[in-house]
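Okay, handing you the structure first.
One protein chain omitted, others in place.
Up next is subunit A:
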Amino acid sequence: MTSAEMSPAATPSVRMTTVGTPAAPRAIRPVAATAEASTRARLGRAFQHGGWFVAPFLLLYALFVLTPLARGLWLSFTDANITGEDASFVGFDNYTEALKDPLVWESLGHSAYFTLLVVPCIVVLALLLALLAHHIEHAKWLWRLCFFAPFLLPSAVVGNMWRWMFNPDTGLMDHVFGMESAWLTQKSTAMTAVVVATLWWTVGFSFLLYLAALQNIPRHLYEAAALDGAGPWGRLVHITLPLLRSITGLVVALQILASLQVFDQVVVMYEFGPGPEESTRTMVQYTLEQGFTSYRVGYASAISILFFVIIAAFALARMWLLRKREEGVR
């Protein structure tokens, strides 16, 4: 059908289609000029241009994102328990309790601390690995594979693997590298251990983004710079890094959003406990504990809505900054 529209001088058989559907939007628009009809026409056009292709996604999105979100919002104003029976409206009680709950702030702090540690490390490490993989001449595929492969592992595998590696008696860290430290049992190193595991696990994704960006930098820029006498360091600092700025922005934004939601590797590494001296209980984990250990689903919903607002604020701030920067460039 698209070919018929795109080329008016089509073959007779195709033209028949156009004749067969006289109610084409374009034809009726001058006749019925009411607002309703034009909306319908616009909607109809939207659907003609791929609406039906998006429909399955929209349906699933509504079913599995919008509906639970709306339900979670409603539950956060009730004292619902896990059974879903006898929930009554309690207004903002859950929210006021959450704001006064020290564990909400503590767990939020842990998630933020984790984010603060992970994001800069990922940016630097991913960039270094990408530069390395970009400049290596031989067996390029092997390096790319090595750096990216951990990203393909499920979080439960990663969590367990690192739990074993950090084991003070038999683990790789102590046994082979001779680091005599109880990584997973000391408050001071507990979160670092998670950060190390997470870096190994997820750096591949940002690495790939950087690698793609590196390959997009035109060679002639480097050649021109070389002719002007720029050494490797000068080319890195004055060409590569400035041209990677926008991808760095993307990496930082994605990592902040992902890291604030940190959950699975932590609970696997600490076996669903709060970590040594409760130093690794994250926001998501606390939500889970309230909802599924204490059965306070209403309260857990309120916490997760609060958390959602915080994360959404980050995402919006990033969009706003980006738009401002683009306007500045113009």
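Just so it is clear, a contact is a pair of C-beta atoms (placed from the backbone, for glycine too) under 8 Å apart; a residue touches a chain by one contact, two chains touch by 3 or more; residues count from 1.
By our rule, contacts and distances are computed from a predicted model.
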Omitted chain (choose from "Ferredoxin, 2Fe-2S", "ABC transporter permease subunit", "Acetolactate synthase small subunit" or "Extracellular solute-binding protein") - UniProt protein name: "Extracellular solute-binding protein"
Selected residue (touches chain absent from view) among A:64, A:295 or A:320: A:295
Sole contact to the chain not displayed, among A:84, A:229 or A:328: A:84
Sole contact to the chain not displayed, among A:185, A:248 or A:261: A:185
Touch residues of subunit A, complete complex, unshown partner: 1, 13, 16-17, 20-21, 79-86, 168-169, 182, 185, 187, 272-274, 276-278, 289, 292-299
